[in-house]
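For this view, one protein chain was removed and the others were kept in their places.
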Amino acid sequence: MTEIEELAARIRRFTEARDWTRFHTPKNLAMALAGETGELIAELQWLTPEESTRTMTDPDAAARLRSEIADVMIYLTRLADVLGIDLVQASHAKLDESEKRYDVTAYRGSARKAPPLS
Amino acid sequence: MTEIEELAARIRRFTEARDWTRFHTPKNLAMALAGETGELIAELQWLTPEESTRTMTDPDAAARLRSEIADVMIYLTRLADVLGIDLVQASHAKLDESEKRYDVTAYRGSARKAPPLS
Amino acid sequence: MTEIEELAARIRRFTEARDWTRFHTPKNLAMALAGETGELIAELQWLTPEESTRTMTDPDAAARLRSEIADVMIYLTRLADVLGIDLVQASHAKLDESEKRYDVTAYRGSARKAPPLS
Partner (left out) sequence: MTEIEELAARIRRFTEARDWTRFHTPKNLAMALAGETGELIAELQWLTPEESTRTMTDPDAAARLRSEIADVMIYLTRLADVLGIDLVQASHAKLDESEKRYDVTAYRGSARKAPPLS
């Protein structure tokens, strides 16, 4: 069992123990994911990009970021589990595409319109 | 090396090969994550919750969902890597808290105000 | 002065009185908008679509929705003001396009892939 499978299994047990499975439709989970992403982005909204790179040196900000990132990961893992999608495999498949699409020479140093990772 | 560490390492190499590291501040990556979450949610917005549970039976919708979920996972992995946060460990720490906070007996079957996972 | 211009002017005075203008770059305001949209979506995430249509009959839920929608509107108005975009005019221009793009006969009753408003 991979670490993601273990995490997904723990979330599944957590959900079933509280009889919350019926709330966890893909639609609802995608909304929860968006809500948590909103909380994460709010932590960084007033920082300059430079300040955002130093944010983990502040213990309080670091704890909040860790907590918000965990929330996003938990809902993403749960959503993927409910849909039967392997998160890591799907990511590698997407990176296969991105490595072809964003040729190293042509895109080197430029982030203009192209979203760098996918 | 765990599967997440491998994924993070591949994304790091991808980014460095294109000289895009300077674009990958936590602030920018949180924005990219929010943008990708928006694309994911758009896939499910007009479906009923019931339709959303059947969406993977449509090969085209399944491919789009897999692709959008991968995009979210890729930026989340990259953001965590840049911040030095262990995604899986942070998720388990959050679930430790949630298991205490949402007592099984008190919360069974209710999703009223409480966000079920965190 | 239209009601939106008045609202934008009030937000501008509010911001200048606190010397917060330098924080209000389009980038930061777009992040704040996304954060507030996340709080709004969180209010509706565990409701069925039918429950969501009745949510204003609960005074507490109604107050929270009104407050979250106001937050989104305030940041949207501020972002448009900072960019020099007329919100209402831009919306009508987009609807002109949508009315052509989504022919009444062809799209009647179908929301499949097409985002209904734009």
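Points worth noting:
Read from first to last, the chains carry the letters A, B and C; within each, the first residue is number 1.
To be clear about the criterion, a contact is a pair of C-beta atoms (placed from the backbone, for glycine too) under 8 Å apart; a residue touches a chain by one contact, two chains touch by 3 or more.
The model shown is predicted, which means the values in this text are computed figures rather than measured ones.
Every shown chain that the unseen chain touches in the whole complex is listed here: A, B, C. Residues 27, 30-31, 34, 42, 45-46, 48-49, 111-112, 115-116 are the ones on chain A that touch the missing chain.
Contacts to the hidden chain, counted on chain C, fall at residues 2-4, 7, 10-11, 14-15, 17-20, 23-28, 30-38, 40-41, 43-44, 47-50, 52-53, 55-56, 65-67, 69-80, 82-85, 87-88, 90-95, 98-99, 102, 104, 107-109, 111, 115-118.
Residue-level contact of chain B with the missing chain is found at 23, 28, 31-32, 34-39, 41-42, 44-46.
Keep in mind that, in the parts below, only the chains that are shown with their structure count from here on.
A turn of 180° superposes the CA atoms of chain B on those of chain C, with the angle given to the nearest 5. Averaged C-alpha coordinates put the centre of chain A at 2 Å from the centre of chain B.
Rounded to a whole number, the gap between the C-alpha centres of chain A and chain C is 24 angstrom.
Along chain C, residues 31, 34, 42, 45-46 each make contact with two or more other chains.
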